[in-house]
Each structure stands twice: as structure tokens, then as C-alpha cells.
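Note that this complex is displayed minus one protein chain, with the remaining chains in position.
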Amino acid sequence: MDQLLKDAEKIKSLEIQGATNVALSAIDFLSNYAKRLKSGDIESCIDKLHKARDILINTRPTEPAMKNGLKYIMKKLQLQQPECNLEDIPERIELYKNEYHEMISKSKRKIAEIGARRIPKADKTFIVMTHCHSSLVTAILFEAKKQGKNFRVINTETQPRLQGRKTAKKLLEANIEVIHVVDSAMRWAIKHFQVDLILIGADSITSEGTVLNKIGSRLLALVAHEENIPFYVASPLLKYNPETNLGTLEKIEIRDPKEIWENPPKGIQILNPAFETIRRRYIDGLITEAGIFASSHVPNYFAKLYPEMVE
Amino acid sequence: MDQLLKDAEKIKSLEIQGATNVALSAIDFLSNYAKRLKSGDIESCIDKLHKARDILINTRPTEPAMKNGLKYIMKKLQLQQPECNLEDIPERIELYKNEYHEMISKSKRKIAEIGARRIPKADKTFIVMTHCHSSLVTAILFEAKKQGKNFRVINTETQPRLQGRKTAKKLLEANIEVIHVVDSAMRWAIKHFQVDLILIGADSITSEGTVLNKIGSRLLALVAHEENIPFYVASPLLKYNPETNLGTLEKIEIRDPKEIWENPPKGIQILNPAFETIRRRYIDGLITEAGIFASSHVPNYFAKLYPEMVE
Amino acid sequence: MDQLLKDAEKIKSLEIQGATNVALSAIDFLSNYAKRLKSGDIESCIDKLHKARDILINTRPTEPAMKNGLKYIMKKLQLQQPECNLEDIPERIELYKNEYHEMISKSKRKIAEIGARRIPKADKTFIVMTHCHSSLVTAILFEAKKQGKNFRVINTETQPRLQGRKTAKKLLEANIEVIHVVDSAMRWAIKHFQVDLILIGADSITSEGTVLNKIGSRLLALVAHEENIPFYVASPLLKYNPETNLGTLEKIEIRDPKEIWENPPKGIQILNPAFETIRRRYIDGLITEAGIFASSHVPNYFAKLYPEMVE
Amino acid sequence: MDQLLKDAEKIKSLEIQGATNVALSAIDFLSNYAKRLKSGDIESCIDKLHKARDILINTRPTEPAMKNGLKYIMKKLQLQQPECNLEDIPERIELYKNEYHEMISKSKRKIAEIGARRIPKADKTFIVMTHCHSSLVTAILFEAKKQGKNFRVINTETQPRLQGRKTAKKLLEANIEVIHVVDSAMRWAIKHFQVDLILIGADSITSEGTVLNKIGSRLLALVAHEENIPFYVASPLLKYNPETNLGTLEKIEIRDPKEIWENPPKGIQILNPAFETIRRRYIDGLITEAGIFASSHVPNYFAKLYPEMVE
Amino acid sequence: MDQLLKDAEKIKSLEIQGATNVALSAIDFLSNYAKRLKSGDIESCIDKLHKARDILINTRPTEPAMKNGLKYIMKKLQLQQPECNLEDIPERIELYKNEYHEMISKSKRKIAEIGARRIPKADKTFIVMTHCHSSLVTAILFEAKKQGKNFRVINTETQPRLQGRKTAKKLLEANIEVIHVVDSAMRWAIKHFQVDLILIGADSITSEGTVLNKIGSRLLALVAHEENIPFYVASPLLKYNPETNLGTLEKIEIRDPKEIWENPPKGIQILNPAFETIRRRYIDGLITEAGIFASSHVPNYFAKLYPEMVE
Partner (left out) sequence: MDQLLKDAEKIKSLEIQGATNVALSAIDFLSNYAKRLKSGDIESCIDKLHKARDILINTRPTEPAMKNGLKYIMKKLQLQQPECNLEDIPERIELYKNEYHEMISKSKRKIAEIGARRIPKADKTFIVMTHCHSSLVTAILFEAKKQGKNFRVINTETQPRLQGRKTAKKLLEANIEVIHVVDSAMRWAIKHFQVDLILIGADSITSEGTVLNKIGSRLLALVAHEENIPFYVASPLLKYNPETNLGTLEKIEIRDPKEIWENPPKGIQILNPAFETIRRRYIDGLITEAGIFASSHVPNYFAKLYPEMVE
């Protein structure tokens, strides 16, 4: 158990990053823990794994892909329980982890393909805007570029950790034109460049169709709303957090103030929220592996595609 | 003339900063130029000063306090023309400059006094939010603190030049409680702290009641509008730009991209707009030396208080 | 039949009140009617019960829980028809009534549990606002109190029948802090107390996700919208009115003017509408036994949970 | 002084009601006080009257017509000072009081005449809505009725003091058709009767064009805004509060909770705010003795018509 | 194949009009093509039919009823494939065409019946507004008229092809009162006649719930939104375009400029877009054969009712 707690700490401390990475690592930690369970009957072992699962789940308030992955593993294990013996468990976890990984990969490819269709083939340069870094958003843009579409990307730097620079670099490597602005210039840029489409990723989605994403995303959604710019969120359905259906509130992670001001004056209070929520009314469509739809429909598609992960 | 051009360059290059400083320096440059005008009749001299005035006026697109000051000096000089001789001019300019400086100082004191009344005397802590640094906003807050009012200030860092840090330091020195956030957290902070009042400064005001201020201000105004938070701008009437009445468009200064990213990747385009415009519909009131009113009334109050500066 | 008409009258005249009460009484009336049906074949008996059902259904334009309950009973009876004989019917109705009652009770407990999660555990006092009296809303608040959550309730008196006083008393009995205002102060109170959440009940829900509730509810929803306050409706799915899907319009009950002014001056027209409708755009989420979701999804969840009641 | 304090108390305790009444009574109290000032030079006498004026002014936070009236009297007295002796003062106050009374009366007649033009001569019945009781609103409606215009009035009861009943009775006496609803039915009534015009009075107007009026007025303005119904405020310019221009905040009078619930349960907190504020954006026009215009222009018209009352 | 291309051209050139007509003609063309396929095995024949299907599908960017019909035919054929031989194919296509036709007819009757319920039985004349010509809208209005409902229709002329005149004539023939205005008077008419309900048809519906309809429809939706008028779209589910779920963008057909100006001056550019899109936020409800609901639910109902047409 001690090792599991250490492993869990790695997730908690953000040593491991990126929704997919975190999900796969957590499953590995569960698998390793299973390996260390030397004796005992299968039932008590499953029981211990359940407790381990909950420890891992609680490391981060906002990582539904990890939570859904751990639930998927455990549900599959339980279905197998009668025919399963202790030694097989780590192997089985590995097997289910690969299945889960494949699910994520397939949905990413599908989303890139669907999302790229939203950028038209035209003479006039199409203007896309994004905020922060989302590997799904860049995947969509890479796909559109590969198809020879004519577009530019307006990109915000995303203080305090400047993930926008990562987005800029990735896009430039793919020969996509990038215009880079400070976060507070987002409205000015939308008007100045007459943005045609805004596209961001998601950290979590609730049963009401609310999206949780990097701080500044709700601000961008508000401007999109005022300026009547289509606002889309690209996300695998696995970012859906089924607990929200039962009333659980999403928690906003508050990060280290040092990220904002390293040597601040005495007495100041610095607050560094990592995310903010975007209500469904601001989101024109969610781009998922099940297609494009209003975000309030997420629970239905999730239940249809991933019945094993519904509670 | 050569020296005047050099002087003008100091304003252009932002070597001199702060609306009042810039205005007084420009008048000094005009005065020095007058001293260098050795001979000639009074009329041709006034004519030369007019040309010098225009050179100084054109150094910065957005410095109405300077423009209005130079116009004030010249108008006063012209009114004196018949009774005035060449040697007296520098002295007179000095005199009018002092008058102008006193006008600015008096209006600042008045605004601090009026603005402070907007923060209620109450047990419940009142939450004020500001963006960037405005000496008028801090003057209002100092005055309110002096009166023992109970309030806190939410403060944005204001990338890329971090003027928000200056605001934070000044307020902390006056023992005012400060909460500091990144710019993109402005909406989150408004909601989280249930902000009661937003208060910013102005760089320029147009005849329609549009305010030009630091990039991010319009974004903040939009959030204020959505959340129904009173949004006020503190500004002396001398920030009014009378040319806008004749259709002239305010220009947005685009600053050095290095301020945003020092060693950017090749091929990227970085845009660093210094200001953005806030339409009158987003501004609940303008706090000026003539009182608090809807921003569309600025031209009337300007004409009433400063008839010498109307064209 | 005469007795049934008398029984129906008791519902019509509002002698019986509260959605659950009305539903159970109507079923009792049907059961008593069945007992009085002495002879005849089973088919004609079912036929008569159907007619009786329709009489009961038509007593009140807005009581979907009663309508759905009567439909549930009749559908169950019909499914049993071949194996069923006349004498068993009252007993069976009793059985199904208990099933139906249990459904309602279970959904209430579930909703209380889910809804209570929306009130955070925090140091800062959370401000909830409600309007009129809903036993579901109070159940949620009781549950939250039991869990030690820190909140206060803003409560409107709800003219002309002052149901808000009932809410106030119930909450005070549970040691929940109550602030009581007149209906027209609802906007003032939302702003003054910086309400965090609005929570009301529902009398009926349509296929488009429109909620029918006590007069004043739509007004409150409008303020919530303007002030960006989360607005939730707690309701069992059994309040869904499936006929609206086929175009039937909800009728607004107009009640006795005496409730408003007992001795009004001659010639005046007094109108006393009991309800008003709230379009889905104003409702952030519906809190039901199937979870929390956008109100347009009600028909889907209803069909999934209660297939016996779909027409 | 003792008697003056007693007199002031009569205003404070709401023993005296109605803006004009209060204004005239306050002037009478000042006059009586002057009569009691037996000896002393004229200057010290004026000084004492000034102090008395301030005592009277401070009785009520929201009575600009009284404040403006007292200021008018004192300014007139001061202009006369050199030629004036002590004995004449009460007489002069009486004279100025009559002038002031005549100003109010004339402006009421003018407003009735202007306002009545807003109700068209047409076959189709025009629907006007009002809230609370305003003698100016009824004066407009009486004038329109006298001109044979075809209209009906939707009227809210205005809890907790039911001033709406007074409005209803007055209108019925003038043979104007009245439809009476509870306050919370205001939105329902606007939609149901397809209201053409909303018309209310004002208790005070600020330099920004904000109107203070009976609780529920802002709520009505919000519905008018949502439904795109013209929303007008009838008010003499003397309701303008010039202190607001200098930042002074309007105070909301909180009245006795007994008005709402006579025998409330223990532990409840009842709040009974008398007024609420309506921002200029919700007000289509102000109907004053100087014409109809956007409410932000009030200070200009006030200064033009009543230069003696500008500070 | 040559003949098929000629046939396809008839659809492309708009020689054939009306969604149902186009769908049935396209199926006929497919059937005729099948008849001309003389020899070959069944598999290669199906293959050829698939290609023919795609040629027909691509004639018009916005005809989902045709696309869905052709898909329906082919899917049915494929399901039959093993038991089917070449000669039977035309006959089978005829059979499925009749099935498809019957589906369309049944859904029209159902929609007329559901939609008519939205027009209340009342003394007060109900005001319905429509734009362009939709046979579904007129069917609803005919049904309401047949039921003796009391209503009038506001009708726009719908430049440049004046389909509004067709609507006017059809309604007048059914003795329905019609008020006819130019397109640009739509807002004026809504306000002047206090429209109660807006009802239009649809050319296509996307997976996000966006409706594509005649140019001017979005404009009308915007006015409806501003004036808070219920805005409904009547459409069979077969107008749903399943490709939009995969990201495909709806194309706006640009028609001949001669329709707008026959002999325009040289150098002018005339643009004649046939349709525009209405986002779901502007649509209160969709009236379909499956009932009335929020337009974002179209894909779910389509999949439920027409599983054969889901890709």
C-alpha cells in the first residue's frame, strides 16, 4: 500500500501530465499494486484493488479520463471474477489497459477527422482561434492542414504556464500560420482578425453539458457569444464525469501562487485557479468520437458507447 | 527646430511616461523652442510655435491630455497676442503650463474625493476590482482607505508589462488588502469574490462616450455587463479627444512583440496591442472633476469647463 | 358513477392538495369505484374503469403526477387482464397504488440526496433562494442541513396564498436560517445577499423542457438569468406531462379573485393566475431521480424509467 | 431648536407623506423656526436657518423634492440678504414657498399634458401598465381619459402596503378600466394582455440617470426590457438629487418587518426594502416638465430650469 | 449511365421542386436505371446502383429527404440481397419507394395534427406568422382552420421568388385571413400585430439542431428572440442530414442573380443566397412526427424512428 500511496502522489503532484498519460499511469500503478498482492482469495483481492482504485481516483479532482479508465478496468475484472485467479490479474489489467488506450486513440483519430471537416475548403483564409494547449485541437488542425485547407490560427499565450507557446510551436512545425497574443487581447484579436471559429479542448464535462477547461476559456466563450462566433469544444466522451449526474460539484484546482509571481510583496494574496467552467449555452457543439452535438447530450452518448463505465 | 524634433522623439519613444508627465514635458519643449526663437515679429513667431505644437501633438496617437494642454497654451498666447512681445513668450508659456498643471492636480483631487464616496461605509467588506495601473484609481482607493472604509481590491497582473504589480504594491503600501490574479482569471475572480464595483482609468475618451484603455479593459467590461457589476471609469475631462467629434478614429498603438515573447520561434507573428475600446453601453458612469455621469456627456462637460480647448 | 363524480369534485375544488396526495386520492377513488362495480364481465369493467380514469384525469389541468399514476394503474391492470377476475381488481389497484407511492417516495429521497450535493461544504455561508413551497426543495435543504452544510435561505412570501410562510416555518423548524421578503423584492434580495443558487419545485414539465410552476417563478428565472445565478428545478420525472409532446398546451389555472382582494371596488377586474411557465433557456438543470440534466431531456429519461406511462 | 427637532421627527416617522407634502411641510417648519428666532443680526440668523435646513434635509434619505425646496428657499434668502431684515424672513420664506409650490404644480400639469400624448387615439384598446401609486401617473391617465383615449390599465397590488389599491380606486373613479394582479404576476400580465406601455413614477433620480422607485419597479423594468415594451418614468425634475453627482450613494430605506408579517415565527429575519434602483439602460424615456428624454440628461435640464438649486 | 446523368441534371437544374417530389423522382431515376441494367451478377448490380445513388445524392447540397430516401432504398435492397435476383430489383425499388412515400405522408398528417394543437381555441384572434412557403405549415393551418380555431396569418412576400404569394393564395382558398407584408417589414409586423406564434418549415436539420431554411428565416428568428415570440419549425425527421454529425458543413445554394435584378448596371455584384441557418438557441421547438422537442434532439429521434437510415 505504501508504494501505491507514493505512486498516487506522483499524479497528485502533477509530476505526470496530460489526460491520457495520467489515465495509463494510474492503471499501471493499479497493476503494480496487484502484482504485489501475494496471497489471499480472489474476493478480498478485488476488494483491495477497489480501495486502491479509490485512492488513485482521489488524487485529482478533475481527471475523468483517469477515473473512467480505472472504473473500466475494475468492472471488466469483476465480470471475469468467477473464472479468474489471482495470478492472472496483472495480466488482465494490462489487457484492459490496452483496450482502454486503444479506445482513447481511436476516438482521437475520429475527432481529428470530424473536426477537420469544420474548416472549409476555400480561397478566403479561414481564421481559427484557440486557447491553451489541447492535443485534440492540434490533431484537428494538423488533419485540416494535411487536407490542404487554407487557414490561420490565433493563439493566446495562456498565463501563467504559457501552454499557448507549446501550441504555437507545434502548429508552426506543421507549417500552420500562427498569430500569438496575450490572454487579455482575446477580444481585440477576435474583432481585429474577424475570427471564424473558436476551438478548444476540455478537462471535464458534466451531466448538464458544462465544460471545465483552462482558466480563460469561459472568458473566450463569453466573447464568442457576444460576437456570434461559433464556439466548439473537442473532447473524447471519456472526459465525461458521471458523478456530476448525482450532484457532485466539479472542483476548481487552485495552483501554486509562485507560478504567477515568484517574489511577491508581503501581505498580498495571489490566487491561481487552473480551470473555469463554461455553461452549455455558450457551446455551439461538442466534437466527439460519436459526432458533433449539443453538450447536454454527453451523458446519453457516453452511456451508449461506454456502458461499462456508467455507474 | 532640430532640438524640437529630438525632444518630440523622447515622447514618441515612450522615454517619457504617464499622461500628466507627457503633457508637462511637451509644454516644456514648446517653451524651450520659444526661447530659441531669437528674432522676428510676434505673428511669425506664433506661427512657428503653432507648427511646433503640431509636431509635438503628432508624437503619440493617444495622449489627449498632452494635446489639450498644448492647445490651451497656444490659445492663451493668441488671446494675448496684441499686448504681447517676443521676449515674454517663454515666461507666459511657463505661466500657462502652471495653470494647466494646477487644473490637472485639482481635477485629480476632486475625482479622488467623488470616487471615494462610491465605496460605502459598512460592516460587510466591499469588493472593488481594477485592471492595469491608474493613478486616479489608486487615489480614489487611498482616499477611501483614509476614511476608514472596509474594502478589498481584486487586481489583475496586466500582461505583458505587469502594471498590475505596480498597482498591487502601491495599494499594499497604503495597507489596502489586495488579491492578485492572472488576466484570464478576471471572470472567475468576479464570480468567486462577488465583486461589487469595477473601477478603471482611461487613456482617451471619444465624443460618443467610448473609452480607450489598456488591453483587457473591454474584456473586463464585458464580464461586468454579463454579471451586472457596476463598471466605472475614473478620468479627468482632459482625457477627452475633441478630434473624435469630427470623425477621427482612435488608433490602437501596437507595441514591440518582444514584450510578449523574447525569443519566439521563427515564422510566428506576435501582435501586442496596447489598448482597446469600451463602448458607452458598457460603462455605468464616468467619474470626473465635473461629477459622475454617462460617458456620452463628456463633450458637453468638457466644453463647459474648458472652453479654451474646444476647437 | 355519481359517487365518482363527487370524489372527482373534491380534487377539482382543491379540497385535496399536494401533487402526491392528489395522485393517491385519485387512485383511491378509482379503487372505490371498482369496488362498487358489482357484476359484468372483466372487459366491460376495464372499460368502465377507463372512463372513470378519464373523469378523474380531467379534474385538474395541471397534475401530471395524478395523470401518470392513473395511467400506470390502468396499464398494469390491462397487462393482467386475461388472468384477472372482477373481485381482484380493487386489491390489485391497491397493490399498484402502493407501487406508485413507493416510486414517488423513492424518487423524493433520491432527489434530496442529489440536490444536497449542490450545496458545498465551505466556511463561507452559501446563499440559496427559493419561491413558494415545494416539499422537494425543503427535503433537499433538510438533507444539506443534516450534512452540516453552511447556508442560508432567501424566501419570498408568495402572494396571494403566502405559501412562502409555510416554507419559512418548515425551514426554521429544521434550524435553517431564513430571510423573508415580499415577492417584488426578489431582485433586490438576489443582489443584496449575492445569492449563489436558486432552487424551486415544478408543477408540470413539457416535452420541450418548459417548467410550469407557481406564479412569480418565471420572474425569478429572469432575474437569475440577468444576474447569472444558477437556476435549478427539483422535480420527480413523474411531473412530466406526455401529452405536451403531441402539442397539447398547458393551461394556466385562474383562481378566485377573492384570494387577492376580498372586498374590491366595483368595476375592477382582478386576475389571479396560479402558475407561469419557464422556458428551458432559463433553467440550468433539472434535479430528478435520474440525475441532473438539461430540462429538454425529460421525455427521454421518463421513457427510460417509466415505460409503462408512455402513451 | 427643540420644536424644530420635533417637527423634523414628523417627517422622519413618515407621519407626513407624499413628496410635495413633505417638501411644503419642511419649508413650513423652517418658517416657523424663523419666527421663533427673536433677535440677533441677519447673518447669524441666516446661519441658524442653514443649520435648521440641514437638520430637515437629513430626516429622509430619499426626498430630493424636499431637499431641493429647502435649498431654493435658502438661496433666495441669501440673495436678498443685504436688503433684508430679520422680521421679513418668515414672510419671505412664505413667498418662496409659494413660488416653489407653484413650480411643482406647473410641472405636474405640464407632465400630465406631455404624458397623455403618449397614449394614441385609436380604435384598438391601448394597454398601459403601472406599479405602486404615483400621482403623476394617475394625472397623465386622467388627462388621456379626458381626451377620450381608448385604454386599459394593468395594475399591481404593490405589497406590503398595497398602494396599488389606491391607484386602482382613483382610476376607477375616473371611469378608467383597471385590471389588478399580484406583484409576482407582472410578467404573466405583460405577456397575457400584450402591454403597450409601462409608466411609473420616481422617488429620486441620480446624475447617471438611475431612477429610485418603489420595490418591484426594477423587476418590472427587467420584464419590459425582455419583452421590448416601452418603459417610461414620469417625474418632475425636482426629484433629481444633485448630491449623487458628487458620488453620494442613494440609500434604500428599510421599513418595519411588521408590514410584511405581523406575527412571524421566532428566529426569522424579515427584510422590507422600500425602493429599488433602475439603471438608465432600462428606461426608454423620462417624462418631465422639460419634455421627454433619456434619463442621463436630467442634470442638464435641472441646471437649465432650476439654476438656483444647483450646488 | 448517360440517361441517369440526364435525370440527375433535372434535379440539379431545379426542374423538379419540393422536397417530397425530388425524393420520389430520384428514386424513380434509380429504378429506371436498375431496369436498364440488363445482365451481370447481383453484387455488381448493387454496386452500380450504389454509384448511381451517389450521383443522385450529389445533385443538390440541401435535400436530406432525397438523400435519406435513396439510402433507405439501398439499405433495404442490400438486406434482401441473398434472396434477391436481378429482375426483381426495379419492382423492389418501387415497393420501397412506396413505403418511403407512405412514411412521408404519414409524418405530414401527424405533424399537421400536432401542430394544430398549438393554436388555442379562444375568443381572441390568435396571430400566427410565417415566411416563404412550406406545405407542412399550411397543412397545420388548414387543420387548425378545420377545427374552427380563430386565427390570422401574417405572411412575408419572400423575395426574390415570392413564395409568400403562394402561401397567401393557399391560405385564402381555405378561408384563412392573411396579412401580407414585404420581407423587411417583418419586425414592424410582429410588433404591430402582436404576433403570438411564428411557424416556418425546414430544408435541412443538422446534428447540433441547426435548421436550414429560406433566406430571411434567421432574421425572423432573431426578431422572435428579441420580442420573446415562440418560434417553431415544422419538419419531418427525414429532413435531418446525418452527415452533419460527422462534421460536414451545410452548403448555402447561391442562385441566379437575374432573380433579383434582370438588367443590372455593369460592374455590380449581385448575390442571391437561397437559405440561411438558424441555430438551436433561436428555436423553441421542432414539430415532428415524433412530437415537439428541442431541435438538438433530432438525431436521437431520427435513429429511433428510422434506424435504416442511420449511417
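Residue numbering begins at 1 within each chain, and the chains themselves are lettered A, B, C, D and E in the order written.
To be clear about the criterion, a contact is a pair of C-beta atoms (placed from the backbone, for glycine too) under 8 Å apart; a residue touches a chain by one contact, two chains touch by 3 or more.
Here the structure is a predicted model, which is why all the values come from computation and not from measurement.
Asks: Can you pull out the displayed chains that the omitted chain is in contact with?
Replies: Even though it is not drawn, that chain still touches A, B, D, E.
Asks: For a quick check of understanding: of E:A26, E:V137 or E:M186, which residue touches the chain that isn't displayed?
Replies: Hidden-chain contact among the options goes to E:M186.
Asks: In the complete assembly, which of E:D7, E:E63, E:E143 or E:E157 touches the absent chain?
Replies: The one listed residue touching the chain not shown is E:E157.
Asks: Touching the hidden chain in the complete assembly: which of D:K10, D:K75, D:H101 or D:R117 does that?
Replies: D:R117
Asks: Determine and list the chain E residues touching the chain excluded from the picture.
Replies: 156-160, 165, 168-169, 172, 177-189, 192, 215-216, 218-219, 222-223, 226, 252, 260-261, 264-273, 276
Asks: Since one chain isn't shown, list which residues of chain D touch it in the complete complex.
Replies: 113-118, 120, 281, 284-285, 287, 291-294, 296-297, 300
Asks: Mind listing the chain A residues that contact the chain we can't see here?
Replies: Touching the chain left out of view, chain A contributes residues 191, 194, 226-228.
As a working rule, only the chains that are shown with their structure count from here on.
Asks: Contact counts by the stated rule: is the higher one at D-E or C-E?
Replies: Ranking D-E and C-E by C-beta contacts puts C-E first.
Asks: How many Å are there between the centre of chain A and the centre of chain D, using C-alpha atoms for each centre?
Replies: Comparing mean C-alpha positions, chain D is 58 Å from chain A.
Asks: Counting in whole Å, what is the centre-to-centre distance of chain C and chain D, each centre being its mean C-alpha position?
Replies: 43
Asks: Find the geometric centre of each of chain A and chain E from their Cα atoms only, then give the gap between the two centres in Å, rounded to an integer.
Replies: Taking the mean C-alpha position of each chain, the two centres sit 39 Å apart.
Asks: For chain D, write out the residues touching at least two other chains, lowest number first.
Replies: 226
Asks: If we use the touch criterion from the header, which chain pairs count as touching?
Replies: Touching chain pairs, listed by label, come out as A-B, A-C, A-E, B-C, B-D, C-D, C-E, D-E.
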